[in-house]
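As you look at this complex, bear in mind that one protein chain is not there, while each of the others sits in place.
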Amino acid sequence: MSATEIRTRPSPPPVRPQRHRSVTKPVGGTIGSVALWTYAILALLPLVLMVTNSFRTNAELVTDPLGAPWPPNGQSYRVAWTDGSMARYFVNSLIITFGAVLVSTTVATMASYALARVKSRWFRGIEALFLSGLMMPIHLAILPIFYLFDALGLIDSRLGLILLYGASGVPFSIFVIATFFRQVPAELEEAAALDGANAWQTFVRIMLPLVRPAVVTVAVFRFVPIWNDFLFPLVLLRDETKYPLPVGLTKFFAENSANYSAIFAGLVITTIPLIVLFLLATRQIVAGLTAGMSK
Amino acid sequence: MRRSTGLLFVAPALLLFGMFLLYPMLTAFSYSFFSWGGTARGGFVGLDNFVTLFTKPPFTTQVPRALLHNVLFFAGTMLIQNTVGLGIAFLLYRRNRTRRALQTLYAIPYLVSPIVIGYLWTLLLSPNFGPVNTLLGKIGLESLALPWLGDPDLAIWVVIAISVWQWIGFPVLLYGAALGGIPEELSEAARVDGAGHWDTFRRITFPLLVPAIGTVSVLTFIFAMEAFALPYAIGGSIGNPAGATDFMSLLFYRTAFDSGDPNAIGVSSALATLLFIVIFGGALAATSVLRRHEQKITA
Partner (left out) sequence: MNRNRKFLAVTGLAAVLAAACSPASSSDTTSSAAAGGDASSAAGGGDASSAAGGASGDLTIWSWRVEDQKAYEKIFATYTASHPGVKITVKTFKSTEYNTILATGLAGSDGPDIAQVRSYGQLQPTIESGSLVPLDGKVDLTGWDENVIKSAEGKKDGKLYSVPLAVQTLQMFYNKDLFSSAGIEAPPTTWAEFTDDISKLAAKGVTPIAVGAKDGWTLPIVHQVLATPRFGGTAFETAVLDGSKTFTDKDFVASLDVVNGLKDAFGKNVTGVAYTDAQSLFTNGGAAMFPGGSFELGFFSNQNPDLKMGVFQVPAPDGSPSDTPVTPGYADGAFGLSTKSKNSEAGLELLKWMATKDFGQQVVDEVKQLSAVPGVTYSDPLLQQMADNYKNSPTPYLLLTDFRYGTPSGTDLLGTGIQQLLLGDKDSAAVAKDLQDGLAAWFKPGS
C-alpha cells in the first residue's frame, strides 16, 4: 500500500501539467492519432448501440438487433420516462448516490488529514485497518448486513443505503486522499497555527482547498459504482417508490421483457448523468491523479 | 496535530467503517464456523465447512478452477492494461489539444453498468446475429469468425478483453497522470544525448512509472479477485460454457443462493473467508515486493 506514499514534496500539487512542451512532437505522429481515434470509436460502441437501439421500434429490434435507427422513433423515451416511473427512480438515485458520496468523502477527508499528520503506532494501525477494507468483498456479506439493518430499523430506508455505501467508500477514499495530504508541506499549517487557527479551521480553510482535486477524483470514482449498483437496494428496500434507477430498471425490464427499445431508452437515461458528471470532472481528476501518482 | 485531536478527525470514519463494513464482514466470516439450516444457525462446527471446501466435490474441482480463472483474469488484465493502456497513455502524452477529450471517451465504457456491457457484447459476438463475425466474414477473414463466447479455451480471454476494454480509461488516466508528473528536464536531457523515443521511455520514463504501475497492480489484483458482475452477465452463474468463465464470486453466489443444500450459508461463508484470505495475502505480498523494488530504485 505504500507504493504511493510520498513523504515530502516541496511545492503544493500542480493543478495541471505544465504546458511548455509544445517544442516536442507528440509520440506516434499521424499513425498514433489514427490509432487513438480508432480506439475511441471502439470505446463508444456500446453507447452508440444503446442510443441507436433506443430510437428504433421494438419490431425492428426483434428482426434485426443491430440495424440503423432510421427513421428515428422517440416513442420509447416517453414510455420509459412515464410508464417506467423513471423520474421518481432518478430522484432516488440522486439522493442515495449524492448522500453516500458526501458522507464517505467527508469522513474520509477528515480521517485522511489526521492519518497523514499524526505520527503514532495507533494511527498506523487504524490506517492499515481502513486499507484492509479495500480487500473486503462486501457483497458477500449481504446476509449479516440484512440482519444489521433489520436490528437498526434501517430496512426500507434510503438513509441505511447512504450509510452502507458511505462506509464501503471509506477505504478507497482514504487510500487516495491520505496520499495527497502527505504531499502538502507542513509549513502551511504551522503558519496557520501561529495565526491562532485551531485544527478544524486549518483543515477547512487551508487544507481542503489544496486537496480538492483528490476529493473530486474520489467522489467521481465512488459515484459510478453506487449509481449502477442494484443488489443492495433490491435486498434492503421494500417500497417501490424508494427504488433507485438500476432497480427500477430491472423491474421495468421484467415488466417489459418484450419491449427492448424502451429498455434501451431507460439505459440511456441512466447513463447520461454519469457522462455529464465525468465530462465536468475530468480536468480535476487528471490534476488529482497527477499529483497522487507523481514521485 | 495532537493525537486526541486526530482521533476526533478519525472517529466518524472509524464509526461508519466499523459498523457498516468491518462488523458485517467479520460476522460473515464467523458464519463459516457454524452449521446452518437455511437461515437458522446451528451449532459451532469449527473448521468443518473449510474441510468441506477442500475435500468434497464439487469444491475440490471448482474452487481451484475458479481461483485459476481469477488469477488468469488478473494476469490477462495486467498484461493488456500495462501494454495497451500504457501505450495509449504514452501516445496521448504530448497531445495537449485532444488529450482530455480522448481520455474522457476511453472512460465511457466504465460508466455503463457491467450488466449492460455484458449483454451488449454477447449480442455483438453472437455467432448468429453478431456483427463482429459478419464483418470478419465480409472482409475475407471467415477463419477468424470464431464462436467467441462458445469456446471454453477462448471465452475467458474474451471476458478479460471486455473487462479491460471497460476499465482501460482508468490505467490510461493514472499512467497519463504519472507521465505528466515526470520532470520534463529528464527526458529532454536524454533527447539531447541523442536517445530516441523508445530509448528515453525504456531508460528514463519507465523506471519512474514503476510506483504507478505498482499501485495499479494492487488495485487490479483486488478487482480481479472480486470479479462478479461482468462474468455473471456474460456466462451466467455457472460460468458458461462448460465452467470456462467460472470465478470465485460466482461459486459463492451459486453455493449461497442457488443450491438445495441446507448448510449453504456455512459453506458459502467459508468460501468468502477463503477469498478474503487470498486477496489479503496477495495484496500484502505484492505490496512488500513493491516496497523492496522501490527501495532498490531510490537507493
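Lettered A and B in written order, each chain numbered from 1.
Here is the rule we use: contacts are C-beta pairs under 8 Å (C-beta built on N, C-alpha and C of every residue); 3 or more make two chains touch, one makes a residue touch a chain.
Values in this document were obtained by computation on a predicted structure and should not be read as measured data.
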### Task
Touching the absent chain in the whole complex: find that residue among A:Leu143, A:Ala167, A:Val268 or A:Val286.
A:Leu143
### Which residue of B:Leu15, B:Val51 or B:Val289 touches the chain not shown here
B:Leu15
## Note on the structure
Sole touch to the unshown chain from B:Asp48, B:Asp151, B:Glu184 or B:Asp199: residue B:Asp151
### Query
Which residue, B:Asn82, B:Thr98, B:Thr134 or B:Asn240, contacts the hidden chain when the whole complex is considered?
B:Asn240
### Query
Which residue numbers on chain A touch the omitted chain?
62-63, 65, 122, 142-144, 146-148, 150-152, 155-156, 231, 234-235, 238, 240, 247, 250-251, 253-255, 257-258
### Residues from chain B at the interface with the omitted partner, ascending
3-4, 7, 11, 14-15, 18-19, 23, 27, 37-43, 56-58, 62, 122, 125-129, 146-152, 236, 238, 240-243, 254-255, 257-262, 264, 267
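Definition applied: only the chains that are shown with their structure count from here on.
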### Task
Express in whole angstrom the distance between the two chain centres, defined as the mean CA positions of chain A and chain B.
17
### Task
In the complex, go through chain A and note every residue touching chain B.
1-4, 17-22, 24-28, 32-33, 35-37, 39-40, 42-47, 49-50, 64-66, 103-104, 106-108, 110-111, 113-115, 117-118, 120, 122-123, 126, 129-130, 132-141, 143-145, 147-148, 163-164, 166-168, 170-171, 174, 199, 203, 224, 228, 230, 246, 267, 270-271, 274-275, 278-279, 282-283, 285-286, 289-295
#### Entry: Of all residues in chain B, those that touch chain A in their complex
1-3, 5-10, 12-14, 16-17, 19-25, 27-28, 31, 39, 88, 90-96, 98, 100, 102-117, 120-121, 123-124, 129, 131, 165, 168-169, 173-174, 176-178, 180-182, 184, 188, 191, 197, 208, 211-212, 214-215, 218-219, 222, 225-226, 228, 249, 252, 265, 268, 272, 275-276, 279-280, 283, 287, 290-291, 294
